[in-house]
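One protein chain is absent from this view; the other protein chains keep their places.
Chain IDs A, B and C follow the sequence of writing; residue 1 opens each chain.
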Amino acid sequence: MTVMEQRGAYRPSPPPAWQPRTDPAPLLPDAEPHRVLGTEAAAKADPELLRRLYAQAVLGRRYNTQATALTKQGRLAVYPSSTGQEACEIAAALALQEQDWLFPSYRDTLAVVARGVDPVETLTLLRGDWHTGYDPYEHRVAPLSTPLATQLPHAVGLAHAARLKGDDVVALAMVGDGGTSEGDFHEALNFAAVWHAPVVFLVQNNGFAISVPLAKQTAAPSLAHKAVGYGMPGRLVDGNDAAAVHEVLTDAVRHAREGGGPTLVEAVTYRIDAHTNADDATRYRGAAEVEAWRDHDPVQLLERELTGRGLIGEDEIAAVREEAETMAARLRERMNQDPVLDPMDLFAHVYAEPTSQLREQQALLRAELEAEAEEGTAR
Amino acid sequence: MTVMEQRGAYRPSPPPAWQPRTDPAPLLPDAEPHRVLGTEAAAKADPELLRRLYAQAVLGRRYNTQATALTKQGRLAVYPSSTGQEACEIAAALALQEQDWLFPSYRDTLAVVARGVDPVETLTLLRGDWHTGYDPYEHRVAPLSTPLATQLPHAVGLAHAARLKGDDVVALAMVGDGGTSEGDFHEALNFAAVWHAPVVFLVQNNGFAISVPLAKQTAAPSLAHKAVGYGMPGRLVDGNDAAAVHEVLTDAVRHAREGGGPTLVEAVTYRIDAHTNADDATRYRGAAEVEAWRDHDPVQLLERELTGRGLIGEDEIAAVREEAETMAARLRERMNQDPVLDPMDLFAHVYAEPTSQLREQQALLRAELEAEAEEGTAR
Amino acid sequence: MSTVALKPATMAQALTRALRDAMAADPAVHVMGEDVGTLGGVFRVTDGLAKEFGEDRCTDTPLAEAGILGTAVGMAMYGLRPVVEMQFDAFAYPAFEQLVSHVAKMRNRTRGKMPLPLTIRIPYGGGIGGVEHHSDSSEAYYMATPGLHVVTPATVADAYGLLRAAIASDDPVVFLEPKRLYWSKDSWNPDEPQTVEPIGRAVVRRTGRSATLITYGPSVPVCLEAAEAARAEGWDLEVVDLRSLVPFDDETVCASVRRTGRAVVVHESGGFGGPGGEIAARVTERCFHYLEAPVLRVAGFDVPYPPPMLERHHLPGVDRILDAVARLQWEAESR
Partner (left out) sequence: MSTVALKPATMAQALTRALRDAMAADPAVHVMGEDVGTLGGVFRVTDGLAKEFGEDRCTDTPLAEAGILGTAVGMAMYGLRPVVEMQFDAFAYPAFEQLVSHVAKMRNRTRGKMPLPLTIRIPYGGGIGGVEHHSDSSEAYYMATPGLHVVTPATVADAYGLLRAAIASDDPVVFLEPKRLYWSKDSWNPDEPQTVEPIGRAVVRRTGRSATLITYGPSVPVCLEAAEAARAEGWDLEVVDLRSLVPFDDETVCASVRRTGRAVVVHESGGFGGPGGEIAARVTERCFHYLEAPVLRVAGFDVPYPPPMLERHHLPGVDRILDAVARLQWEAESR
């Protein structure tokens, strides 16, 4: 028996082969997204967890504003802000155990930082001194993926490999609503379901793919409904409700860990900022829509819950905010230092050993740099 | 308002955007595939249609055996037989009106012939004298597509273009169970649903992609369930029941024609022959499985229904069979003639006008051929 | 000759104008891609088209490049002339199968019965500080695919002319737009009727007698700059702008090289397996006895495109071009 076969539903059926092999009902998402904050369920939530989510969300929000500010100061080439989506970003990181893997999309710097990666190393790609700034193996975070949805099959392959080795590893892969239209999304979910791989797919439906609204992206009842076509459960969650996202993701991760296979989670949220600092969002959406979503702000939802239920005091809130300011100041400071660059790095990592062709080019560049340096000294 | 917007369900929802925009229930396929033959529904079927389906199925079966025989005689490079799947092939062609378009996959030579394309021209690809042997515009049949699922977006684009022009055209696109795993399948269905294009997707689930059984291809309740994730209805049909396939496809085509958008139809059938004449099916499946499916043969299901209900007599059956023999003899005869080849055709259709680079190569080949011819004469 | 004064325009504006004029001239022309509608494209090349012609003529598609090109194929089958935008070079790769196996082959496959008149616009190349996957020079892939035309403008006027020609062509054209020239300006009057260059003609941008720089797209201005700088060294360089990689204008290129006896091919694309190999090889095949030195190549390094802060070391610049010219085995008198 193969590892892929170690589960219930996965059996070829005898002819006639048309009997549905599983009942679709348990795969279908609920009509309403799961919510915790502001509902009765919140009372059952662990106050410590809520405080932790809150602190992280405040930090995350501050990280977003600081990074955006850095683009204006020319310290970052570009920054895709996740303001408004902090609940998803934070919950994705917190739902995982240490040995698990995170597969972020290009917007998910917050999740990467929340998982423990150095904030400056996280921004390397967007600062432009190298591509991936962190060692993916240190915190088990794959490189931020720019080609949309391409990281999803990687997550499936990694989770599958871990399972083959008998390791207790779950992979959580993040993608946007736009990314669900790509062929790689389809192929990844299908492989995951067929292989019964321990993967959780988190779709952050933030309403837009750059300027393209969801209605031009899909006609599906919801993105979570796509799960049915792969034979995995689909879950719909309020993506601005950190407690809800955390709960749904934690459940899905546990399910995967226990051999239950993959889950598709759609978190409905909203991108408050423009696509990146270079984008002009007024071209494709009105201020009223943005304002409507501000009333459903993920940080405020947490704060309201915590203060409303007396789980946090003014001092603690102030302390959280101060911590965020400290983080931002430290980030600013570190990002204001010019990165140390070595142009010869261009050739260092193309292959394990540079080919003779690359060695020739290396020599050419070295000669040029030496000539440049000499000129510099001469001047 | 764009053409894409001329329908009901396709509306962006106001925030909060998580309300399911449509109810999934009507999109879900029935648990049991639709059947007509051998059921009470058969009594309501048009006897003329049943006779027509029968005659076509008999012709189709004979075409398959004849083409397979031609591979043994070296008259065809390869033939992927659709024996066992004639009901789908025939019904696909008959469900369309004249102005509609058929987008066949590589196995669907029968559907192409049933649509009116010359049988020999249909086999050009498999004989090897050219790629597509027929003029796609003559009978509105796209070239047989070898790269799996790649023809599906073409069908969507064509149907969309026709709709933009205000033409009454439906496209029916065929694909195998294996082909549903490709990214192009996903992207085509999504575009079709978002654009509300008049397309019908017919998946022939014949249990295998070459040697790979369905269970290694998908974990979905059924392939028809994939429709939900695109927001189009999914229909499950007994693919060996020609009357049922015809009914479901005709409904879907009408639905598309009336502006109802695309439908995904899964027809459950079985490939009785090996993948192609070059394949050895005993490597991956047992004889018992094949035998079980022979009991559910599409030609016999029709014959049983027609004879059982007295809708056809011995003479008519004999006449149908004779017609098939005549067709086969004629095909044999025509295929036994060597096709007339002109090697210079290699350059004739790469561009509207050959580039100067191609003209040089053309001259080279012409000189070679002349030298060859001279040598031939000299000998 | 018209008396209207020329006004400066950017290449991006000329491209927009070409699309607009083509759409106005022929209702079969449809623009489609990611963000091309309401937003007007991330480079604003399709700005205003959805408003002017409606979203059915300038359509925001779902985010799926194979789907975009694949549906465009179907639309072209039905007689439309789709103009597809791929948002960036590397994001055209998901459409590679559709491009190679269908777009390039459909006319040939059907003995000319089913031509595919479609244009695939791809912003390409570096020099704009883009992160990974936003600066690839992918022309080598398209050149190696028979059935495609491959063109790339280097001037504002050519941007207009070549794009009109591409859309008018009955064959599929990969239209490569040099990103870093989008904001380059030229005196060009969009209100004057423009001559539409046929596809396939190179042009001598600067005459010279010492050596020929053979180049295209984003490297044309760099070569012109290098030619100016070379005067100080006593070299009088000719600069040939290919404009069309497929078909290739052997005549113009070889005429120049025969005249100068020396040549350097310059492009941003990686050198190994890049366009320069083909160009150097075919020039050598045709001009061997005219050559005083081997045809040299100045190209991007054979590495994944560098991060923004290192790209200046990668891109062929004036110095690297002059160094190559210096290696053309000069004897004192031959300059």
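By our rule, a residue touches a chain if its C-beta (ideal position, glycine included) is under 8 Å from a C-beta of that chain, and two chains touch if they have at least 3 such contacts.
Everything numeric in this text was worked out from a predicted model, so none of it was measured.
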item: Touch with the omitted chain, as defined above, among C:K105, C:R164, C:R180 or C:R205; value: C:K105
item: Full-complex contact with the absent chain, from A:L27, A:A42, A:L152 or A:L172; value: A:L152
item: Per the touch definition above, residue among C:L69, C:V156 or C:V295 touching the missing chain; value: C:V295
item: Absent chain, residues of chain B that touch it; value: 77-78, 125-131, 146-148, 178-179, 181-184, 209-212, 216-218, 283-284, 339, 341, 343, 345-347, 350, 355, 357-358, 361, 364-365, 368-369
item: Hidden partner chain, residues of chain C it touches; value: 66, 90, 93-94, 96-97, 100-101, 104-105, 108-109, 132-133, 140-141, 143-147, 246, 248, 269-270, 272-282, 284-285, 288, 291, 293-297, 301-304
item: Those residues of chain A which, in the complete complex, touch the missing chain; value: 2-4, 130-132, 135-137, 142-143, 147, 150, 152-162, 164-165, 171, 183-184, 186-188, 190-191, 194-195, 345, 348-352, 355-357
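The definition used in the following text is that only the chains that are shown with their structure count from here on.
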item: Centroid spacing, where centroids are CA-atom means, of chain A and chain C in whole angstrom; value: 36
item: Multi-partner residues of chain C (each touching 2 or more other chains); value: 61-62, 64, 66-67, 94
item: Shared interface positions of chain B, touching two or more other chains; value: 183-184, 186-187, 190, 194
